[in-house]
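Left out: one protein chain. Kept in place: all the others.
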Amino acid sequence: MLVIVLMASAMLGAERLPLFDLNEQQRSILFDIRLPRILLGACVGASLAVAGAGLQSLLRNPLAEPYLLGVSNGAALGTMLAFVFFQSLEITRPLLAFAGAGLATIAVYRMAKSRAGMNVERLVLSGVIVTTFLSSVIVMLTTLLDAAKLRSFTFWLLGDLSQATRNGVYLSAGAVIVGTVILMSQARALNLMMVGERDAFDFGVEVGRVRMLVFGASSLVVGAAVAASGSVGYVGLIVPHLVRLTVGSDNRLVVPFSAIAGAVFVVFADTIARTAIAPRELPVGAVTALIGAPLFIYLLRKN
Amino acid sequence: MRFPHDRVTVKVGPPASKAIAGWRCFASKHRRQTWVQILERLVFLVDDSMWKSGVFFVLKAKVTRQKSKLCVVLAMAMLIFAGCRGRTDVGSQPAAVPMMVVTDDLGRTVTIPVKITRVVSLAPSVTENIFAVGAGDRLVGDTTFCNYPEQAKQIAKIGDTMTPNIESIIALKPDVVFVSTASQIEAFMKPLEANGIAVYVTNPTSLDGVLKDLKQFGELLGTQDTADKLVTDLQRRIRAALPPAECDLMPHRRVFVQISKEPLFTIGKQSFLTELINRVDGQSVTSDVDSAYPRLSKETASALDPEIIILSESDDNKEPNDVFKNSRAVKTGRVYRISADILSRPGPRLVDALEQISRCVPPCAAF
Partner (left out) sequence: MLEIKDISVSYGEREVLSDVSLTLREGGIIALLGANGAGKTTLIRALNGTLPLSKGEIVLDGRQIAGISRREISRNIAVVAQENETRFPVTVLEFVLSGRFVHGNAFGWESIADVEFARNALNDCDLDEFESRLMNHLSGGERQRVVLARAIATNARILLLDEPTANLDLAHQALMFRLVRERCRSSNYSAIVITHDLNLASEFADDIIMLREGRIAAAGKAEEVLTVGNIRECFAVDVLLDTHPASGNVRVTSVF
């Protein structure tokens, strides 16, 4: 499925390319522009989807999503700070994005957790508070700082894959592989956590360690994804949901299938973003939200 | 015809809406529905923004409901005060400021004083126009973007084009606010007009449009002579910059204008720059793309293979995008930089832009 979508996506684009006998310019379009972008899209989709799957199980809440929990916005703020203070050093962006995602996750978790344990309402509320707080910091920064310098940043915030480079792809691919492997290694523990944290503890799960690993892995993949493409919403929410409907709740299946389905979803959405109004472009974040929101409402009503 | 002082109806100032809010607090506490209804009807007559501030006050009042007695007293006092105020307002309206009715670039009819003394500009191009027609001394407020001419920097700032501060504008008591379509006009039209400030929208979409606007500015501000001289001068410079007519028969140079490097923005069908490129001996390669400043697919950009690249020079747009690294323009070194301030403002300096573009695109000449 992923392979088919990748191939189909590689054939579609603002410029029509022949299947064979590409000239130099066409090869440049395919290999320097289109393929990096498709692969980055796949990595970003996989990242957000596995992070969503992991966080949902960990927090026992099917609504948990990197975007909803402030993780994405933490990463966005981190990237933005890197953008403002270390503009020349590209590598600082994913690093600070990772740090921002991690801090936001911990903040939300701390706020949501009371002595009586953690309930869903508190979690969502904390997530919303952290998300809006970070958004306002971002908006404030964009207002205070030089407008010209931050113009590209505004578009990036909406979710944008057009700045894909080969290095960006390597970085995201690395992060998503490491992150997915960590999540897979904790998948069975997550199966227990999904039912209840105390329960999981009773049955031999080292809850604290699993939590740290899952938070860490989610921050890692979300940080890399956001640094590369901005905030692409709904992937982390909708994809694990659909996957659970198909393969059940076992995280050993949900995590890898989410990675694949997330990649398919974002590549599909980005293909639309690239071609719908060609030669102009839409931000991919808008397309994922446009598909994701109605789909989510449909799922909500169906269950 | 509609004069500001025609609007005699219920002009209730902010204290009055506070009073209403006070009443509502009182009324709701004692469940006197009729009072609420009457007051609500009153509130409807008040302006939108005031209504909102009233709602705010209601919320505040709810918090301090314990003090409802005080509230009632205050409310009464305010209502009386507001009544007086309303009356004095109507009475003190200056009787005869000569007004005229004009049509702006959006086709709106605008009523403005014949003799304009205080002007606010919400766009750098407008500021340049006002200075160019010799009315810079009447400009009392402009935006943080307005950096030309030098004197424009000294003028009181009212925010930027996208997010102007309405209160500062009103405080400057201008006769007219000149805006461009880059502003969110709908957002502040109402409060300004409610305060008797006319809003005149300029929307030049071509070089000729700019000249026409300059003349219009001269007429509005009573400096026709300066404006006419300026326009004649500009027309002469335009003629000088344009290539000889026989060049039309030759193939045109394929020009790409890069507005922003990442993400890649260019000029499209509706941009006045497309017209400038096409009037000198060039052909904008993105002239058939919809919208004024479209975001362009990199694939398309790469396939366009322009012969000349013009960068609208700003901090994040000093080099051509990587997709052009194999284009003819980059290979032959035909990459030019023109200040974004000159390229992006449909003001008198658009002629400077035309001259600079014409130097980048040699007429009739083979490379």
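Going by the order they are written in, the chains are A and B; count residues from 1 in each one.
Rule of thumb we're sticking to: a residue touches a chain if its C-beta (ideal position, glycine included) is under 8 Å from a C-beta of that chain, and two chains touch if they have at least 3 such contacts.
As the structure is a computational prediction, the values presented were derived from the model and not from experiment.
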Practice problem: For the chain that's been dropped from view, list the shown partners it touches. | Solution: A
Quiz item: Of A:141, A:195 or A:299, which residue touches the hidden chain?
Solution: A:195
Practice problem: Consider the whole complex, including the chain that is not shown, and state which of A:31, A:85, A:203 or A:298 touches that chain. | Solution: A:203
Practice problem: Identify the residues of subunit A touching the omitted chain, counting contacts across the whole complex. | Solution: 56-57, 60-62, 184-186, 188-189, 191-192, 194-196, 198-199, 201-206, 244, 248-250, 252
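The definition used in the following text is that only the chains that are shown with their structure count from here on.
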Quiz item: Which whole number of Å gives the spacing of the CA centres of subunit A and subunit B?
Solution: 38
Quiz item: Which part of subunit B faces subunit A closely enough to touch in the complex?
Solution: 160, 163, 260-264, 286, 289-291, 294-300, 302-303, 305, 314-316, 322-323, 326, 340
Quiz item: For subunit A, which residues are in contact with subunit B within the complex?
Solution: 13-15, 24-26, 28-29, 32-34, 143, 146-149, 151-152, 155-156, 160, 162-163, 274, 277-281
